[in-house]
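Here the complex is missing a single protein chain, while all its other protein chains stay put.
Letters A, B and C name the chains as they come in the text, with residue numbers starting at 1 for each one.
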């Protein structure tokens, strides 16, 4: 961390300020120019409050050189992290470190036939994981809010039938007790900065699929991962799912540059959700392929056997047929990139 | 709600689609043009799933004419809502309907002397409410997270000394049991779409200060208020506190046009937080005055007796002296706008 | 400017790099830490190419301490600049340094009766300047593009009748020869980074009203002013007119925090356009008052005698009556802020 002091700050004042900084466990190198003094902080600065420093009357600018996250940082963990998930039959599936995770399924669980039907279809087409919402975050209190525990039971049945591990969203830590059968817990975009929830999930032993908030930076996503990891949970999958912009052609803007950015900064696997990002089913295959080309470790995609009668987000769900032909393309892309599906 | 059907949709198909719509409790007026049919839905459309309609293969465009919120809607509640808060001595303070609510205090409660000192100072300068954080949402797990219950106790003491009602943030519904002394519960920007929390606070009898998420639209803020109101809590204060943009000169962009927008769409009072919006203490007075000029029903502003030693957000806190002279200006502005302080 | 070198950069390499920097006319102070070397550049760094430095393989971060503009910078010109404009009768009007400039008129000149009628109405209500478009930048090639030279003639007539100096937009430097009667030349938001145009207008002797591009930062606006000033024209009026965001309730987001930001960084006067920013006539008075409360040196507002028949942007034009009552409010606000109208 580098601190440019204000012009005219006196030597004695700067000396006192330096002592204050060193009490926080860092060493301070002082560089006195003719008009301005610059301090360089050496050591672990993750605990230093940047905002607090900026408020000090002697300080002109504060610049972080080191990123404010540690456990999620590739600097301290150069190899890619691979998340291993044991399926029902004892088989183990991987995400990251050369393994593409393909997660598919409907937005919401709507009934037994629907979820088992879609699960079987995506499994046949090559998906490795089943997604489906039981507890749904909806912007309107008057919209369908998910089947809740009944939905979880139906997901469990689909898992038994197909052998696919389950990915579903948890909105409240008290739901954890009914999540026994769930293999990967999703934290939704709107909860990415629900720090209470993150802290509690840090103590949980299941892998977490952490979606990027729709107006959160790459660094903020890594700080949210750091919250989980600070609690001891190091099985985190990051997910880019679109950010807000001024153009409403697509629901959000899929920020694929976040994929190489996250992979450079962190060792955690990064997957992409082209369905929520675009909100347009016809655009999903193109963006799923682009995600893999950009270096993603997987995709999470909405598939529905009857998009027009879906209880939510039908507009962005592709059919099992479209998913099947997408998988054919992805296999070729994976081969070029040297990744296994 | 208006639905433009796709060109070439057949009459029989449209007829079936119309029956489907009418089952959802609305009447449908059909206008057949030469190349395109347009349906107009009459009745309560708040429960109709716009996204679902857009996914239908016969539908080209869907346009909401009526807003998707009811209880928060000025259309059904033309008069301004006034929130009454009883102070410790039995005096009642108002926010809305011509009454400016002035909420001031430090970002975080840090100790007895600090909070009682700031509370006394802002009360003398004319503040009507004391703010202060006991539970703090911080982007880094390594930052100061607030004093918790001890902070609430200290706030209680400041309330006893000054008579100022308390405003503080709740991050987890389980904290409600220790919020007895709190007069207005704040829902932070990062929790504006924590729907689980909103649902539970809908059953609470205390007024809620609902902060706009930093990337949420005016309509989404009103939908979040609707979540609270659908549960029975109609004492909601909306708060504009800055939105994200491409310019990092200020921490966020204070969207003052949200004030007239919210007041046109809703009967709820609207206040403004210039401290978090700008992140720059020297800019707070100008933006506080602009907020009142734009029609706000109050402000919430950070005041700290020693901004340079504040444990969080010192950069955006003004001193009690600066707050005092801001209050002098606001009194004149309130007089022009015909509002009481 | 501060340059943090990469960890592991060797002393000899850094030495060579330092020599390279000093050739560009700055002195370099080197601070060697245990793990990282930090260079501080002293002197005029406006000509140093920040992007170029960032590309160097030895460089980790580059931080500008000094702003990249000189002539527009308040640091080198602490007093407010006042723009003086001589009206047709020899009277002189001021904008800046305590003088509010009120510019009003229709979006487009549409005909003699319209422009003379509106001009007379706004002059009676207290406007100091007449605005009106003769050359119009329209997003569609099929929309009305303005009356061109005929429009300029009609503006000239309105000036003769009312004595109001004229403000109108120039889109092409070749139009300058027909701008004789124009008193303030407007550069539109879409041309704020038309550097060719800026360079040529830098040699012109008329004041320039420079509108902020709808996705340009405060710093970029000041750099655009610097282009004009580098050519010798120091009579620049900056104008905030709304920036793009994710919320489409208003056409753009009026960024009023840009007013104190620009006035802190620069000595140039800053005015606000609430009409283009919001696109909603009913919101214009609230935002015009907020602009003055935020410290603006004036406003530019669209007034039309018949908004419903306006050939462009009728939705955002207020009537002469609404403008009259806005002026009554603004007089009170100006009095509080100690400014003359």
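Just so it is clear, contacts are C-beta pairs under 8 Å (C-beta built on N, C-alpha and C of every residue); 3 or more make two chains touch, one makes a residue touch a chain.
Please read these numbers as outputs of a predicted model, since none were measured by experiment.
Visitor: From the listed residues C:7, C:54 or C:203, report the one that touches the chain absent from this view.
Guide: Result: among the candidates, C:54 touches the missing chain.
Visitor: For the chain left out of this view, which of A:182, A:287, A:300 or A:322 touches it?
Guide: Checking each option in A:182, A:287, A:300 or A:322, the one touching the absent chain turns out to be A:287.
Visitor: Pick out the residues on subunit B that sit against the missing chain.
Guide: Looking at subunit B, the ones touching the missing chain are residues 2, 4, 27, 29-36, 38, 40, 42, 60-61, 63, 65, 215, 244-246, 248.
Visitor: Residue-wise, where is subunit A in contact with the chain that is not depicted?
Guide: 215, 217-219, 243, 245-250, 253-261, 264, 277-278, 282-283, 286-287, 289-295, 329, 332-333, 336
Visitor: Spell out, residue by residue, where the missing chain touches subunit C.
Guide: 46-47, 49, 51-52, 54-57, 68-69, 137-144, 171-172, 190-191, 193-196, 199, 213-215, 220, 223, 226-227, 230, 244, 281, 307-308, 310-317
The definition used in the following text is that only the chains that are shown with their structure count from here on.
Visitor: Could you pull out the chain whose C-alpha mean position is farthest off from that of subunit C?
Guide: In terms of C-alpha centroids, the chain at the greatest distance from subunit C is A.
Visitor: Just give me the whole-number Å value for how far the CA centre of subunit B lies from that of subunit C.
Guide: Computed from C-alpha means, the inter-chain centre distance equals 32 Å.
Visitor: Measuring centre to centre with CA averages, how many angstrom lie between subunit A and subunit C?
Guide: Those two chain centres are 40 Å apart.
Visitor: For subunit A, give me the residues that contact two or more of the other chains.
Guide: In subunit A, residues 215, 244 touch at least two other chains, as defined above.
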